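First, the structure itself, so that you have it in front of you.
All protein chains but one are shown at their positions in the complex.
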Amino acid sequence: MSEVLKSTRVGIVGAAGDYGEELVRRTLIHPHAELTAVTSRQYAGKTIAEIFPKFGQYELARELAFIEPDIDQLAESCDVVFLALPHGVAAEFATPLFERGVPVIDLSADFRLDSDEVYQEFYGSPHPAPELLKEAVYGMPEINREKIATARLIASPGCYPTSILLPILPMLKAGLIKSTGIIADSHSGVSGAGRKAEIGYLFVECNESIRPYGVPKHRHLSEIEQELGKGAGEPVVIQFTPHLAPVNRGILSTLYLAPSRKFKTDEEVKQLDQEIHSCYQRAYYEEPFVRVLEGGALPDTKNVVGTNMLELAWRLDPRTGRLVVMSAEDNLVKGASGQAIQSFNIMFGYPETAGLI
Amino acid sequence: MSEVLKSTRVGIVGAAGDYGEELVRRTLIHPHAELTAVTSRQYAGKTIAEIFPKFGQYELARELAFIEPDIDQLAESCDVVFLALPHGVAAEFATPLFERGVPVIDLSADFRLDSDEVYQEFYGSPHPAPELLKEAVYGMPEINREKIATARLIASPGCYPTSILLPILPMLKAGLIKSTGIIADSHSGVSGAGRKAEIGYLFVECNESIRPYGVPKHRHLSEIEQELGKGAGEPVVIQFTPHLAPVNRGILSTLYLAPSRKFKTDEEVKQLDQEIHSCYQRAYYEEPFVRVLEGGALPDTKNVVGTNMLELAWRLDPRTGRLVVMSAEDNLVKGASGQAIQSFNIMFGYPETAGLI
Amino acid sequence: MSEVLKSTRVGIVGAAGDYGEELVRRTLIHPHAELTAVTSRQYAGKTIAEIFPKFGQYELARELAFIEPDIDQLAESCDVVFLALPHGVAAEFATPLFERGVPVIDLSADFRLDSDEVYQEFYGSPHPAPELLKEAVYGMPEINREKIATARLIASPGCYPTSILLPILPMLKAGLIKSTGIIADSHSGVSGAGRKAEIGYLFVECNESIRPYGVPKHRHLSEIEQELGKGAGEPVVIQFTPHLAPVNRGILSTLYLAPSRKFKTDEEVKQLDQEIHSCYQRAYYEEPFVRVLEGGALPDTKNVVGTNMLELAWRLDPRTGRLVVMSAEDNLVKGASGQAIQSFNIMFGYPETAGLI
Partner (left out) sequence: MSEVLKSTRVGIVGAAGDYGEELVRRTLIHPHAELTAVTSRQYAGKTIAEIFPKFGQYELARELAFIEPDIDQLAESCDVVFLALPHGVAAEFATPLFERGVPVIDLSADFRLDSDEVYQEFYGSPHPAPELLKEAVYGMPEINREKIATARLIASPGCYPTSILLPILPMLKAGLIKSTGIIADSHSGVSGAGRKAEIGYLFVECNESIRPYGVPKHRHLSEIEQELGKGAGEPVVIQFTPHLAPVNRGILSTLYLAPSRKFKTDEEVKQLDQEIHSCYQRAYYEEPFVRVLEGGALPDTKNVVGTNMLELAWRLDPRTGRLVVMSAEDNLVKGASGQAIQSFNIMFGYPETAGLI
C-alpha cells in the first residue's frame, strides 16, 4: 500500500464460528482496524455482545449487529473482508469481492493450493473458482512477507500446516535435512473441529479421550506437501497423523526428520546442533511470532494458547540418526485468525504485531 | 503350580500409590485373591477405606490397615507379593522375599532388563541385584505365558512398552516389517507420573497443556528395544517420544513402521493388508485383552480406560510406503497393575481374566 | 417374588444412550441377569460391541445386536424391561408392557409423580398414562424397599433428587430439621445432559466452564418436593439450583437446612451433632450404598464415580444456626442406572449388591 490508512474498515464473513470469534476479538483490540460488518446467517439481528458476552466490555460489540452475508453491503462498508467459512463456500464470496476490488483474506482451504487437480483429489469436488488460484498468496508471513504486502487475495494457512511448515522449512531450505521420510505427528485441541453440533465433539466424547483420526490421508497434507515441495525444490511426500486431545485450543506437532549427514560422535552431534541453531536463528531471530526455545525447555501448548506465538525446540538423536523437532501453537490464533491478522497488518502497512500482542 | 489354591494370600508393597491403588481394587474384586497385607510408610495404621474412600463399599477395605513394610511379616502372611515401588527400591524387597521363596511380581523397572550394563546406562546407577536378573521373567502374557506360569519373579512390563510392544511384535516376528526405522510417538495421561507432589503435575500445569518430555532417550527405551530385539532376532534401535496429555489415564501410541516389501498398486495394498490382518488374528484372536479393531474404527483411550484391554488398528499408506499402527490402553491397568494381575492368574492357575472383567 | 430365578431375562429399551449404556454394563457383569434384548432405533442391526467397543471383552456384547423397539418381541424375550427413554416416550412402552404383565423399571420421570396435575405443571404437557400412576413405586430402595419388592412398575428416581433426598429425608423424618427454607445447590457432570448433539454440550462449550441453568424452577423440583413432603408429613417447597461443571460424571449437592432447635454453645453444638450422627447411623448403617463420612472428610465426586455409592457429610454452623449437608454420587449410577439395578435385585430376590460392586 502506498499510503497507510489510519484506520481500515474490516468485514468478517462467518463471524460467529470459532475462527470468526477470534477475528472479532483481534479486530476489537486492533488500533487500526474498524469492524464495520460481521455476518452470520444464524445470528443476524443480534449484536456481537449478545452472542459472545465475553466481548461485552467493548462498546462496539454492544452496538454492532450480525447481518446476513451480502456482497453489496460488504463491498460498500469494508476496505477488506475476512472469510471464516468452510471450504467450497468461501470461494462464493471471494470471487465477487475480488472482482469488485475488495481485498480478501480467506481462512478456508479454497485458495491454498496452486493446482485445482490436487484440490479435487483431496477435497473431493472440483475447485469452485480455479481461475482465482493464481491470484492467491499463501499467507504465511515468515515465508511470503513481500508477496503478502501486495496481494489482493490471501489464502491464510491451515492450523496443522502452520505447526509443521514453520519448523521444517528452514531445515529443508538450508539442506540440513533430507526431503524424504518426513513424519508429522500432531495433536490438536477440540476447537479445531469448529463449532459443529456433532456427537463426536460432545464434552463426554472428548473429555478423557485421546484419539487419532483422518489416517493416513488428511486434507491438510495437500497444502503441507505443496509448501514443503517449494522449500525443497522437488516434490515432497510426508506421513501425517492428526489426533484429538481434550484441550480447547492448541496444536503440538512432533516432527521426525532425517539430517542430510551422519552424526555419531559427540563432536559431530555438537557441530550439527550448532548448525541447526544457526539456521533457526537466521530464520526466526527477528520474527515476532516464532520462538526458538533454548536450554532444556520443550514446547507446551499452554505457553502459547491465547497468543500468536509458535514455539519450537529440537533434539538430535545420535542413536537413530534422526532430528526431532517439536512445535506448539494456538490453532485458532497463529494457526488461523492471528496469522490472518498478521497478513492484514502487512497488507495495510501496520506494525505486524498490531492487535496481536 | 501343580495344585490350584482356592484362594491365594496377596501382599502389596507400596499400596497407596497409583499402581498400588489399582492393585488393591483388582484384588478386592478378585474371586481367588485374599488381600492380607498392604504397606505404606505414609499411611501405616490407617485402613484402606480411610485413604481411598472409594473402596469403602468393601468390608475388607474398612478393616485392613496399611502397615510399615516388613519382610518377615510379608513372608509370613502372603503367598505372593506385588511390589509397586520406584525402581531401585523394589529390588530391596524383591531380593529377600525371593530368597525366602515368596513369589514376587514387581511392577518397577528393576528386573525388566537382562543386562545390568543397560540398566546402568538408562537408570544411571549400578543395578541393585544383578544376580537376580536371570531369574526374572518379563511378565507380558501374550509373549511369555508359559514362562510366567513357572516363574518366581515377574518383571511386569512398563506402560509405554506394553502399548508399543504388543502392536509391533507380531509384525516383526512374522517378518512383515523391517526392524529398522521404527518410530513410536506416545501420549500418556498424568497418572503415569505417579502421585508425586511436584509443580509440573499440578492441575493448572497439566490442564489445557500438551507437551513432550524425556526426548530423545526415555528410560523405557531400554526395555522396548530389548524385547523388540528378541522378536526380531537382532538388535533394534527405535525412536520414541513420550508426551503428557490432560487425561487421568490412558496411553495412545502411534507407531510408524516400514513394511518389508513395497506396496503401491491397489492390489499390493490389499494383499499386504490381508496379511497384516491374518498376522494380528493369529497373534491375538484368542487373547482376552487385545482387541484388533475392524472396519473404520480407530483406537480411543476412552474405550479402554478402566479395563485391562489394549486396542489397536492399522493403516497402510501407499503414498509413503509406511504402515501406521495405533494402540490405546489404560496405563494403570493393562500398562501396569492389570497386566500384573494377569501374571498372577497365570502363576496360580486361575482363569486369566479373574479380577479383570 | 415367591421363588428366586437363577437368572432373569432382561430387556433394555433405549440402550444406546448414557443411561442405557450403564444398564448394559451392569447387566453384563450381573451374576443373575441375562441380557436378551437391547433396542436402539439408531443402531438397530449393530452389536453392542460395535457401538460400545469398551464392552468388546464380553462375548455377549460381541453377539447381541440392537433391535428396533417392539413390544411383542420384548414381552416374549424378557422377564423384565428397563426403559431408558425421554419422559413422555417412556409411557408409550410402559403401558403395553405393564398390561401384558411384564415388570417395568422406568428411568424416566413419567411415573415418579403421584399427581398428573403436577406433571402437567412441570413437564408442560398432559400426563401420557395417568391411570398407571397409582401402580408405580418410587424406586429408592433406602425408603421404599418393601414396596419395590412387590412392584410391577418402578419409577426410578432422578439423579438430582437422589443426591438431595437421601441426605435430607432422615433429618426431616426425625424432626431434626424444619421443613421450610431448604436450599439445594447442585453441580452435575455433563453426562447428565444425555448424548444429544447440541452446541451447549460441545467440549469447547463445557470445558473451562461452570454455569447455572434451569433457575429457578427445574423439573426435578416436582419430584423432590413430593418426596420431601411425604417425609415431612406436610407440603414442602424448596429452592434448587442446578449447575453444569466440566466433569463427565458426578453430582455434588450442597444442602442448606435449618435445625429445629437452636444451638449456640459448644455443648449444644456437640449434642445436636451427636443426634444427627445417630440419625444417619440408624438410617444408613446397614445400607450398602450410602456412606456417611466420619472425621474431617468431605464428599468428592471422584470418590464415587463409577460406583453405586452416595457419600455424605455434614457440618453444623453455630454462627448462622444452619446445618450444611453435602453429598456426592455418580449421576449415571446411583443417580440412575445403578439405582435401577438395585430395584431389579430387590424385585427378583437377588442380593441387593449384585452387579453393583
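Per-chain residue numbering starts at 1, and chain names A, B and C are given in the order in which the chains are listed.
Everything below uses one rule, namely that a residue touches a chain if its C-beta (ideal position, glycine included) is under 8 Å from a C-beta of that chain, and two chains touch if they have at least 3 such contacts.
Just so it is clear, the model here is predicted, and its values are computed rather than measured.
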Contact with the hidden chain (one of C:Glu34, C:Asp116 or C:Asp300): C:Asp300
Full-complex contact with the absent chain, from A:Glu22, A:Glu205, A:Glu311 or A:Glu329: A:Glu311
Hidden-chain contact residue, picked from the options C:Val10, C:Leu97, C:Met326 or C:Ile346: C:Met326
Absent chain, residues of chain B that touch it: 18, 190-191, 195-199, 201-208, 246-248
Interface with the undisplayed chain - residues on chain C: 181, 183, 185, 187, 205, 207-213, 215-217, 237-239, 241, 243, 245-250, 252, 254, 256, 298-302, 305, 315-317, 319-320, 322, 324, 326, 328
In chain A, positions touching the absent partner: 29, 50, 52-54, 56-58, 208, 288-289, 291, 293, 295, 297, 300, 302-304, 306-307, 309, 311, 353, 357
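Basically, only the chains that are shown with their structure count from here on.
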Separation of chain B from chain C, taking each centre as the mean of its C-alpha atoms, in whole Å: 37
Junction residues of chain B, two or more chains touched: 208, 300, 302
